[in-house]
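Written below as structure tokens is the structure these notes are about.
Shown here: the complex without one of its protein chains, the others still in place.
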Amino acid sequence: MVRAVIMTAPEQPLEVVEFALPHLEDGAVLLRTIYSEVCGTDVHLHQGHLAGVPYPIIPGHINVGEIVDLAGAPVDLDGQPLRKGQIATFLDVHETCGHCWFCTVAKTTTRCPHRKVYGITYSAQDGLLGGWSEMIYLKPGVKVLPLPEGIPPQRFIGAGCGLPTAMHAIERAEIMLGDTVVVQGSGPVGLNAAILAQLSGATQVIVVGGPANRLAEARRIGADSVIDIDALSPAERISRVRELTQGRGADVTIEASGNPRAVNEGFAMTRDAGRYVIVGQYTNLGDISINPHLDINQKHLEVRGSWGSDFSHFWRGVRVLDKHGERFQWERFITRSYSLDQANEALDDVSHYRAVKALIDPNL
Amino acid sequence: MVRAVIMTAPEQPLEVVEFALPHLEDGAVLLRTIYSEVCGTDVHLHQGHLAGVPYPIIPGHINVGEIVDLAGAPVDLDGQPLRKGQIATFLDVHETCGHCWFCTVAKTTTRCPHRKVYGITYSAQDGLLGGWSEMIYLKPGVKVLPLPEGIPPQRFIGAGCGLPTAMHAIERAEIMLGDTVVVQGSGPVGLNAAILAQLSGATQVIVVGGPANRLAEARRIGADSVIDIDALSPAERISRVRELTQGRGADVTIEASGNPRAVNEGFAMTRDAGRYVIVGQYTNLGDISINPHLDINQKHLEVRGSWGSDFSHFWRGVRVLDKHGERFQWERFITRSYSLDQANEALDDVSHYRAVKALIDPNL
Amino acid sequence: MVRAVIMTAPEQPLEVVEFALPHLEDGAVLLRTIYSEVCGTDVHLHQGHLAGVPYPIIPGHINVGEIVDLAGAPVDLDGQPLRKGQIATFLDVHETCGHCWFCTVAKTTTRCPHRKVYGITYSAQDGLLGGWSEMIYLKPGVKVLPLPEGIPPQRFIGAGCGLPTAMHAIERAEIMLGDTVVVQGSGPVGLNAAILAQLSGATQVIVVGGPANRLAEARRIGADSVIDIDALSPAERISRVRELTQGRGADVTIEASGNPRAVNEGFAMTRDAGRYVIVGQYTNLGDISINPHLDINQKHLEVRGSWGSDFSHFWRGVRVLDKHGERFQWERFITRSYSLDQANEALDDVSHYRAVKALIDPNL
Partner (left out) sequence: MVRAVIMTAPEQPLEVVEFALPHLEDGAVLLRTIYSEVCGTDVHLHQGHLAGVPYPIIPGHINVGEIVDLAGAPVDLDGQPLRKGQIATFLDVHETCGHCWFCTVAKTTTRCPHRKVYGITYSAQDGLLGGWSEMIYLKPGVKVLPLPEGIPPQRFIGAGCGLPTAMHAIERAEIMLGDTVVVQGSGPVGLNAAILAQLSGATQVIVVGGPANRLAEARRIGADSVIDIDALSPAERISRVRELTQGRGADVTIEASGNPRAVNEGFAMTRDAGRYVIVGQYTNLGDISINPHLDINQKHLEVRGSWGSDFSHFWRGVRVLDKHGERFQWERFITRSYSLDQANEALDDVSHYRAVKALIDPNL
């Protein structure tokens, strides 16, 4: 039997239930979970802020485990056969169709209407399709990536979903060598964006966020300046950014805060003809008021939303973890590990900012 | 003596006054005005909606004339000497410094703090630096472009300032062959954007605007569909665009309306992962409410402001006029010509949408 | 029974043989061929110039037909069910895997090692997988595109494989409004490139090619200038292009000639800091000598190879055919139609430049 956490409905306590070991279809892989991430999205799922979620679900979209069984001859992206005993992760997004207009003409697979996500849009009634479980069933065709030996599983989970999400945002940010980048937000996406901005050539990275434990992490991973939202008013934050940028504002600002009003600050923190990437507005928390003349047209600004991520962002994230693991030590984002039975506690700690990053360890 | 129109202050009647013929500095050119444009910006100038205008000014930033005098050996951009008798136009933007951070590092000369504009930010106290005048004084270094023989002066003025403005917006729109483009607004910028969208490969161009005389022009220049804002509500306009685009919305939307609320419609008219260029918000007409989650982040939208234009847009516009003059017949945008003494009437007609495009002819 | 043309091996006469009607797998579609294209690639196949071809094959990669049978519920890219009686075409490229590194990380599906092409890399032993046949078997998942009513099948075949190939090249050419574009080659790819360059904003398109019947077509579809390679030497051709471009050379040159030495001319015909797209070197016809200092480094040139095409190019090509059919009348490229039994004659005419474009009509 396999123990797994079930989120039966929004705002209901999580439960641990037992599943039978699944039968493997041809091409499927069975992963024994080593760690699963607790992500801000799991909090949103629990608050019922996402549409189209087929509760009950097994949460956990970013996972690492050991291949304990497989059927047929599944391969990795280099065409190498997967084999038992490998430590591996996989892209949570699956069933991107490859045939619809968004997949083929717009080449924006993150808007494919057929895509599903492990731990989010697969129902527990359809199997072990989330990571807060002793085992995860990888359907045929799921993109499995053996973890390079140099990346400890904890480091991979410490980076978590924030790394590919930030990778996509950074790709859209088109940072140039010598740029100043402001990152709004110091949660997992913001911290990863601050890392990737440095790795992309920014010579000044300013993180605007809070609370103190997160700002300490921002400093640790190399932010040149940190602006505490609890200590400074919005106007003061904007002034501070201007002081640090010869009065012009940042070349690129990346919003990763989750707060709609941060968008107003972001416009003001960005220089004329700069670029503003919005990646933190993952749920609908209401409207804001903007001035299209001052904020966009006269400013000659470029604003880019960034939704989800695809396998390229995931793969590039793993390359970065492998190369820069010792420098950034993503595992230090993990405040605490929780057993399956402590999943409610994990959600509570994340939703109250007591953890920078939490991890589910089914072996505890 | 030279007769010229003076705008002494916002909301004051224009006056015709006489100037002495100027002395030419080395490299300067004297142009006898053939035609000068009446642009929406002239209405804004008269309403006092632009900051930093050194009234009194001689309006008229897009002009065509005959070279009647020159000092030294000014050349065109191909290094050919300018000569008396040539029919020429010139870039209204001058004194872009070439040394500041925006000119050299950001390479966004339209944000150079030193740039000045003929007919807008040069004072009449400094000379004949606007086109609503019998003569225009072109300072040394002004970028003079002899008009190709195939372009009648009326056609050039019919295209007017809207052509380089739309050229810049279209450059930022990055239209691909087979795209659907919505243009919001059917004034001079919108009509030129609708022309340039077709020339850039769009296979469906939809113009949303009014009143009837402008929509007739939109149809004449080849818009595939025209949506009348006086006949349909915003929600109906959005539905109509969706019907014409398999329910997805346009690949690219270009806002050229001048109405802040058009921006909300524009978000809804654009497909996921599409591009939205805002070029019509040239003056501050107030705030709007947007939803950063739905409008930008989840939509994976790209929003680009487009401010001003540079010589490349001007030059490319002239290439287009030369090649496609017979097809689009920009001179037909001109509703009426006005003498210097009728300048007040011209402004009034333009501000009340009685003219698609008005022209000042100092020879009337 | 189904009659089909078989190419058994390079340099062997084509034969017409009979096949049994295939059984349809779930999701498959049976197309009754209306027309199939004769492409330059078919000549290369017959000369044995392509590697990895599983002779015997049924040639014919660009096809249009009527859906006469289908199994299960195949849909088009908008998710609409396909149905009997529809006139449709399909993307010849199939089995692009969607999982390998080129598909997922490099996002260059045209370099996917798993892709197959109807009429080229499918063997006749595996079924009716080419268009020179009364029927074509579309495997499950083949991307089927119902032909818009406004596009006569002859027009679609007249455009042929040259249209998506040129579409990809033009996408890489990044033409701007007002650019001058030189197209080297006046075969089907070159003529389509000359059309698409115009539709992308070029205000001067110069076609360099021959023989006379093809140059007549270049003029008919709107080339501003035509340079006859039989009348002028390479040095004279280069001089002519320079004369037409203020001595600078073209902003963009597109090589679609198939002659390696054209590449040397192309370097010389392109301006400093211009762009040179090479799409005509589809088979290996030997080496050339270049000077990396003069041709590339000092010239600050950008050279881009363009290989194959994907569904986006195919779809955009159909949009262009639908919008601009009357203007360009692609069907006029078709010099002659051939029955299945005349396939040898068709190849011979194409290989000797007697036809601009030839068509196989199994109903003759």
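Note that the chains are named A, B and C in the order they appear, and that numbering of residues resets to 1 at the start of each chain.
Note that a contact is a pair of C-beta atoms (placed from the backbone, for glycine too) under 8 Å apart; a residue touches a chain by one contact, two chains touch by 3 or more.
Computed from a prediction, not measured in an experiment: that's the story for all the values here.
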Residue of C:Gln86, C:Gln198 or C:Gln281 touching the missing chain in the full complex: C:Gln281
Hidden-chain contact residue, picked from the options C:Phe19, C:Tyr35, C:Trp101 or C:Tyr118: C:Trp101
Contacting the left-out chain in the complete assembly, out of C:Arg32, C:Arg304, C:Arg332 or C:Arg354: C:Arg304
Interface with the unshown chain - residue positions in subunit B: 77-79, 98-101, 104-105, 107, 141, 143, 310-312, 315-316
Where the unshown chain meets subunit A, residue by residue: 78, 167, 170-171, 176-178, 196, 199-201, 203-204, 246, 315-320, 322-324
Contacts of subunit C with the absent chain, listed as residue ranges: 101-102, 106, 108, 110-111, 246, 248, 251, 260, 263, 271-273, 278-294, 296-308
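In this text, only the chains that are shown with their structure count from here on.
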Classification of the subunit A:subunit B interface as same or different, half of numbers criterion: same
Centre-of-Cα separation between subunit C and subunit B, whole angstrom: 40
Subunit A and subunit B: spacing of chain centres that average the CA atoms, whole Å: 44
Contacts with two or more other chains, residues of subunit A listed in rising order: 101
